[in-house]
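Every protein chain but one is kept in place in this view of the complex.
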Amino acid sequence: MLIRTGYDMRFETEVATPMMAMLSLHPSRNKDLVTPHRIVASPDVPIYDYLDGFGNVCTRVTVPAGGLTLSCDFTVQDDGLPDRVVADAVQHAVEDLPDDVLIFLLGSRYCETDRLSETAWSLFGHVPAGWERVQAIVDFAHNHVQFGYQFARPTKTAWDAYQEQQGVCRDFAHLAITLCRCMNIPARYCTGYLGDIGIAPVDAPMDFSAWFDVYLGGAWHVFDARHNTPRIGRILMARGRDATDTALTTTFGPAQLVGFEVHTDEVTG
Amino acid sequence: MLIRTGYDMRFETEVATPMMAMLSLHPSRNKDLVTPHRIVASPDVPIYDYLDGFGNVCTRVTVPAGGLTLSCDFTVQDDGLPDRVVADAVQHAVEDLPDDVLIFLLGSRYCETDRLSETAWSLFGHVPAGWERVQAIVDFAHNHVQFGYQFARPTKTAWDAYQEQQGVCRDFAHLAITLCRCMNIPARYCTGYLGDIGIAPVDAPMDFSAWFDVYLGGAWHVFDARHNTPRIGRILMARGRDATDTALTTTFGPAQLVGFEVHTDEVTG
Amino acid sequence: MLIRTGYDMRFETEVATPMMAMLSLHPSRNKDLVTPHRIVASPDVPIYDYLDGFGNVCTRVTVPAGGLTLSCDFTVQDDGLPDRVVADAVQHAVEDLPDDVLIFLLGSRYCETDRLSETAWSLFGHVPAGWERVQAIVDFAHNHVQFGYQFARPTKTAWDAYQEQQGVCRDFAHLAITLCRCMNIPARYCTGYLGDIGIAPVDAPMDFSAWFDVYLGGAWHVFDARHNTPRIGRILMARGRDATDTALTTTFGPAQLVGFEVHTDEVTG
Partner (left out) sequence: MLIRTGYDMRFETEVATPMMAMLSLHPSRNKDLVTPHRIVASPDVPIYDYLDGFGNVCTRVTVPAGGLTLSCDFTVQDDGLPDRVVADAVQHAVEDLPDDVLIFLLGSRYCETDRLSETAWSLFGHVPAGWERVQAIVDFAHNHVQFGYQFARPTKTAWDAYQEQQGVCRDFAHLAITLCRCMNIPARYCTGYLGDIGIAPVDAPMDFSAWFDVYLGGAWHVFDARHNTPRIGRILMARGRDATDTALTTTFGPAQLVGFEVHTDEVTG
């Protein structure tokens, strides 16, 4: 399956403002590109990439006084399969986890494992370890939190989402991630494109999406507490401990996002 | 100056419990060793090290049922000088910061930059940028928070410390770090040994200490919001975004710290 | 299966001489340790480890005037299985290889791909790509080179081994690695312990051994051009482009190896 994906984003600022953006395809998908992948800046200011400690492509650019438009449009090959269900993927004992996976058991800005540990154990301690336990956590988060864009708040954490029972896709992800970590299941936050391939058309402007990975049976597996059903066509952009590590843009000074359009659709060759 | 440093720590558990420890000398001090550096486990269970993403040495070990003692005792060369004051170290524009420094501007588990940003700008926006601004932040944190071991709490964040005005050295560090990051000054959390060399003997059991680094004038500089005075003989163990990244021990299951002795003293050859 | 492994090595020098050693267990085997792994230096001088760019543990130590003994003795769990034969492991097109594998297609100190390319294509161009081609290369190297300790020479390269038809295990490895790379099959040099488990006892003092990995079917696979038969109980110490990257010891100044004993044997719990 071919998926054509991209965005147009317009930022306005009064003074030149440095920005860090994670608006590239994740390197793990580089080999799937069938057209060039290129971020176009308008005006055509200098812009460069580096890799962060999680392997994400970070773009540094200074939004000039007056504003900047960033655009991207590319086509990737995708296997077209829904998220895999591997019901027999085992939960590893902590001592068996690879060294570089351990960090995804720790707390982070939006995932206060220390505050949700008791809750997690009381809710999921009796559920069989492994895939079933993760699914129970995802079911819980999916049902516990009411979705609504009006509930979005940059400071909202997993604990807040748990208490307030309201949020957007990133809050669903943070809550489920935190509960997984509390149960000693490594979990990392993912952000990227997710269109409506294979589902009924959604009557809302397209946005980026947040989901998460858990480490079971020697591999990372996708879960999505917002939708809680296998989906087709996730195009990863960045992953990390939580939304802090994977913010689409971080501006160091005031900047307004005045235009925002995302697309991701199946296309024919 | 030679400093002899080390610890004895005893953990007790009912069942075998995996542990991740950051109880080694930081690699940046390896060349200063004048005796071997070796963590001794008793009983003599398997134990191995890896490097985390921040360059810290992490030790993995399973505390056997019954318990485990970890000990270390080594001597390092030190220049014997107090923390440097570089009053003319400039604050970099964000766009001039090296790529790998940017992460130390972001929020983290105990450093909610998003919640303290307004406070930071109202308090320090008028202070000249650079060393003077950092010193103003450190003065503020030092005076705003009352020290007391009874105020320690694992979930306490910079925001909590700001609100409650009470804490231990890690809370002083988290508050000052967060305020620095809000002002676009990169700041990272440090943990290590700090004895009473050059000051009046302290009548309290020795403990590990927390301080922080800020990035000014193209280099990292030590600040200490708890003591707020240049000190001699800091022996770094780990650094990271905050106390999450540098926890001396993280146990994945219940474990009790039943013995704890730290030493760090000037010695003669 | 449990394997007890280690060494005693004695170096003598007239003046203090810095050394870099790769005499540790490779980190990929850390989880298999059932006893502590510790390099003991006598006299007990300072010694520290770092990780090189290939993920090997490198030890830095200064051999004091008079000399130094390094010893190690540890037990690891091993699956006890002979090297796997995966006859259907496919050869990847170069454009499908992961980024970090490409370096193992390039030339290196002892692997002059530029000088052996024509030979490789004329010998193996007609052999089906994949496992069969690698096995043909290994068969060739195994038969082309006559083994003999007297043929060892530090400057000997794959080209030299090809021309002279004589060498030791590292020369077999270098020749086979080079031919694989010429055929666009990534190959990396390995060094470690290899005892006589599962074969007739060898009537010669035990030594470290050299073999190599090739990348086929999305994974690295062990091949051994010296022995050319699946073996049991390889305990990896280091891997890299060739013997330069994985030298057991590199001394920066004159030093004599005056004692050398290696052991690696199956033991019972």
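Worth a mention:
Note that the chains are named A, B and C in the order they appear, and that numbering of residues resets to 1 at the start of each chain.
Everything below uses one rule, namely that a contact is a pair of C-beta atoms (placed from the backbone, for glycine too) under 8 Å apart; a residue touches a chain by one contact, two chains touch by 3 or more.
The structure displayed is predicted, hence computed values, not measured ones.
Remark: the omitted chain is touched by one listed residue; of A:His37, A:Arg153, A:His221 or A:His263 this is A:His37. Touching the missing chain, out of A:Asp49, A:Glu164 or A:Glu266, is residue A:Asp49.
Interface note: of C:Ala65, C:Val86 or C:Leu102, the residue touching the hidden chain in the full complex is C:Leu102. The omitted chain makes contact with chain A at the following residues, 27, 30, 33-38, 41, 44-51, 60. With the whole complex as reference, residues 18, 20, 50, 52-53, 58, 60, 62, 93-95, 99-100, 102-103, 105-109, 111-112, 114-115, 154-155, 184, 244-245, 250, 252 of chain C touch the missing chain.
As a convention for this text, only the chains that are shown with their structure count from here on.
Superposing the C-alpha atoms of chain A onto chain B requires a rotation of 180 degrees, rounded to the nearest 5. Of all chain pairs, the one joined by the greatest number of contacting C-beta pairs is A-B. Inter-chain spacing, taken between the CA centroids of chain B and chain C, is 40 Å.
In chain C, the positions touching at least two other chains are 27.
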